[in-house]
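A protein chain is absent from this complex, but the other protein chains hold their places.
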Amino acid sequence: MKLVTAIVQDKDTTKLSNAFVKANIRATRLATSGGFLRSGNTTFMIAIEDERVPEVMEIIKKVSQKRKQFMVPPISLDASGDHAGAYPIEIEVGGATVFTQSIDSFEQF
Amino acid sequence: MKLVTAIVQDKDTTKLSNAFVKANIRATRLATSGGFLRSGNTTFMIAIEDERVPEVMEIIKKVSQKRKQFMVPPISLDASGDHAGAYPIEIEVGGATVFTQSIDSFEQF
Partner (left out) sequence: MKLVTAIVQDKDTTKLSNAFVKANIRATRLATSGGFLRSGNTTFMIAIEDERVPEVMEIIKKVSQKRKQFMVPPISLDASGDHAGAYPIEIEVGGATVFTQSIDSFEQF
C-alpha cells in the first residue's frame, strides 16, 4: 500500500472528490491552508494499492493541474468616470502538489 | 517510532480520545471528511514507539470497530393516520481504517 497526499486548490475539491468516487478510490479530505498553493487549499489522503498509484496520479493531474483561464477583472473607474480596462485577462488557476509514501501496514476494523 | 493514522467515525471520536488519554497515548486529531467511511469522520495521528503499536491498534479496534446497533427508524404516518413500521432495525455503525508508517526522526523542542 502507498499513501498519496495531494494538496489542491479549494476550487478543484468537489470535482476531484467526484472523480475519486467515480473511480472507486476512497480519499479522505482535510481542510488545509497556506503553503504549496497561494489560495485556499484542501489536502486529500489516499491509501491505495501500489499498482493503482498511477491511476490516482492521473486523476489528480487531469482535474487539478495548472491551466489558463480568462476572467474579466473588476471594473475600476478613473477620475473622468470612464471605466478603464474591462478586457478579459488570462490567469492561472489550479495546480496540485502530490507526494507518495510507503505504508507499513493497513487494516480495517 | 511509527506513525499510526486512524480514520474513524465522528461518533467514536470522544470515546477514542478518552481511551488514548487513559492509556497515556498522545493522539493529534484532524477534522476530516469523506473517504474511507461513509459518514463524518475524524483522523487521529499517533507518533509512538514501535513496541506500543499493537496497544494502539487494540484500543482503536476495541472502541471503533464495526458493530451492529438497533435503532427505531423515524415514524412515517400513512394516509389513515396509523403509524407504520416503528420496529427497531439493525444498522452497522463504527469502523476504522488504520495504517502505520515509519518515522525517520522524532524530536520535541
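Lettered A and B in written order, each chain numbered from 1.
Heads up, the rule we're going with is that a residue touches a chain if its C-beta (ideal position, glycine included) is under 8 Å from a C-beta of that chain, and two chains touch if they have at least 3 such contacts.
Nothing here was measured: the structure is a model prediction, and the numbers come from that model.
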Interface residues of chain A (partner: the chain not displayed): 2, 5, 7, 30-36, 41, 43, 57, 60-61, 64-66, 95-102
Hidden partner chain, residues of chain B it touches: 1, 3, 17, 26-31, 45, 47, 101-109
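By our rule, only the chains that are shown with their structure count from here on.
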Length of the line joining the C-alpha centres of chain A and chain B, rounded to whole Å: 27
